[in-house]
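Only one protein chain is missing; all other protein chains are in place.
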Amino acid sequence: MNFEFTEEQLMIRDAARDYVQREAIKDVLERDEKSEFPAKHVKALGELGFLGMMADPKYGGGGMDTVSYVLAMEEISKVDASLGVIMSVNNSLVVWGLQKYGNDFQKDKYLPALCDGRQIGAFLLSEPEAGSDASHQHTTAEDKGDYYLINGTKNWITNANSASVYLVVAQTHPEKKHKGINAFIVDKNSPGISLGPHENKMGMRSSDTHSVMFTDVKVPKENRIGDDGFGFTFAMRVLEGGRIGIASQALGIAGGAMERAIAYSKERKSFGTEISNHQAIAFKLADMAVKIENARNLCLKAAWLKDQHKPFGIFSAMAKQYAADIAMEVTTEAVQIHGGYGYVKEYHVERLMREAKLTQIYEGTSEVQKIIISRDLLHD
Amino acid sequence: MKILVCLGNVPDTTTKIKISDNKLDATGIQWIINPWDELALTRAMELKEDANNLVDGVSVVSVGLASAEPTIRKALAIGADEAFRIDCEPTDAFFTATQLSLVAKDFDIVLTGIESSDYNGISVGGMLAEIIGSASVSAVSSLNIDADKIIVSREIDGGKETVTTQLPVVLTVQKGIAKDPRIPAMRGIMMARQKPLKVIAATSTANLTEILKFEMPQAKGKCKMVDAENVAELVNLLRNEAKVI
Partner (left out) sequence: MSVLIYAQNWDGKFKKSVYELLSYGKKIAENNGTELIALSLGNVEKDELESLANYGADKIYFSNNSAFESFDNEIFTAALKQTAEKVAAKEIILLHNNEGKALGSHLSVALKAGFVSAAVALPESYSPITIKKKVFTGKAFAHVKVNSDIAILTLSPNSFEIKEIASAATTEEMNFTLPTAKTKVESREVSKGKLLLTDADLVVSGGRGLKSGENWGMLEDLAGVLGAALACSRPVSDEGWRSHTEHVGQTGKIIAPNLYIAVGISGAIQHVGGISSSKCIVAINKDPDAPIFEVADYGIVGDAFKIVPELTAALK
């Protein structure tokens, strides 16, 4: 069993780390405070190729494996989880969704700009009444012959304002229940689309999140992804891959918190010595390291299975659930180790703790992941 | 016009230095491109990408064994067109410069960093220029090409000189030559292995110097603390004990 990374994977990891440690770190606190979109960094990451990492080079993608993606997501999220989620939505949900399930016309038209960051994408599934229970779509997409008409509201959409390309899931044939759901590529500037105000979030505040309202939005037939009724399967399959991105993001948040906790414990003194010499603190750090190592191994295994074209959905669920949950634990302990300093914004760890919470909720709550895992364990 | 950048393969500058058996203990060391050489490479790439000048190729060369190839491939990932590896351990600066001369003589502009972060060798550039008999400017903090004119800034105490030079020229460059080292793009990383990396046999030459042994610096004595209410005591210590004022 080879646990070593290839030279390319290490170069990719280092490039991600170098960018965020040099550039994104400069204004990460300010953007978190002001809830400001990281336009400059998204552009730079796009130019470096981080927004279409796994896509086919013929569309301008990087042709990289998922393991490389995990490493890059981890490094970026150690410093800036907002950049991480923007990157994850674009790579895992939008680009990957289009590449795997789009037809040639759709891929040629939309992928190149999405891969190099000229445009970014958003994935619209969640609704005010339908989060975990995604099969009950209230947004409708009426089949009007040569176009679809979309009406409804989508909630909690990452990149809602900055994206140009939306992948929208909506109900076409209500009588067919989830088999009557379709997915569409929608131009964000289509008439009839309006955005709710920017959500004032607990964490990942530098990523823009809005609800999106559709009023008689026309979408050409050719923009439907896959066959009629494929939409729910599309969403579920795409989210399976998206979980790897979010798991890696949570892994990075935890890793960033641990690194800071270690550094702080080596400098801070109490009772005559550095606090890292107190067993209570040292043991907390050991616990963090074990949790992170486990989370990383789950992420990498899920990534490896996906790269081998083997079924990976259960492992991506495990990775997402575990990484998110330990991210919450690790960041909380990191704040604790920092004591009073952990409570103020300057030391970053309180931000990491706020960011960790969302990883337990979005792209399938930890509870939904457990449904997926337990159903697989218990099925005959 | 072709540019050659000489790269040193050095331990990551934040690495803790451990010496065992009178050699640098290589366990756990991350190897990187010497930071000054990386800046030189960045400037070379900027010049190549500027369509307004005559630079049409950037090559890199490094003296080292096969273990140095990952570092060389990073340079290819950053955008160099081809790489040369001269197959031997870089021992002292003269030895290294002699090896580099095998390749350097075919280029118009050769860039080397003014220092290397390992043995703080500051000599390879000057030695190389002397060996191949080219023009030579050191402490170069900017490099511009205007038509066929090579214009550099050379740092002097308290200021700088603007210098033009004939070709071929070896430029020993320092901080300022480029703002930040370039981060390789994903595309570059994936294509690095497809670019030529030619291995060249080393030429036999002597070392003019050799390292006999290393020594770790002595732990510094404790800081003598002076009471904030008694600043005059500090003045007294500086005057009579440290004798620096």
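Residue numbering begins at 1 within each chain, and the chains themselves are lettered A and B in the order written.
We take it that contacts are C-beta pairs under 8 Å (C-beta built on N, C-alpha and C of every residue); 3 or more make two chains touch, one makes a residue touch a chain.
Note that the coordinates shown come from a computational prediction; the quantities given were computed from them, not determined experimentally.
Of the chains on view, those touched by the hidden chain across the whole complex are A, B. Within the whole complex, the absent chain has one touching residue among B:I78, B:V137 or B:A185, and that is B:V137.
Within chain B, the residues in touch with the undisplayed chain are 11, 13, 17, 19, 92-94, 97, 114, 117-127, 129-131, 134-139, 151, 154-166, 169, 172, 175, 206-217, 220-221, 223-228, 231-232, 234-235, 237-238, 242, 244-245. Touching the omitted chain from chain A are residues 267-269.
Here, only the chains that are shown with their structure count from here on.
Computed from the mean C-alpha positions, the centre of chain A lies at a distance of 39 Å from the centre of chain B.
In the complex of the two chains, the chain A residues touching chain B come out as 7-8, 10-12, 15, 18-19, 22, 47-50, 53, 57, 62-64. Looking at the complex, you find that chain B touches chain A at residues 70, 73-74, 77, 180, 183-187, 189-190, 192-193.
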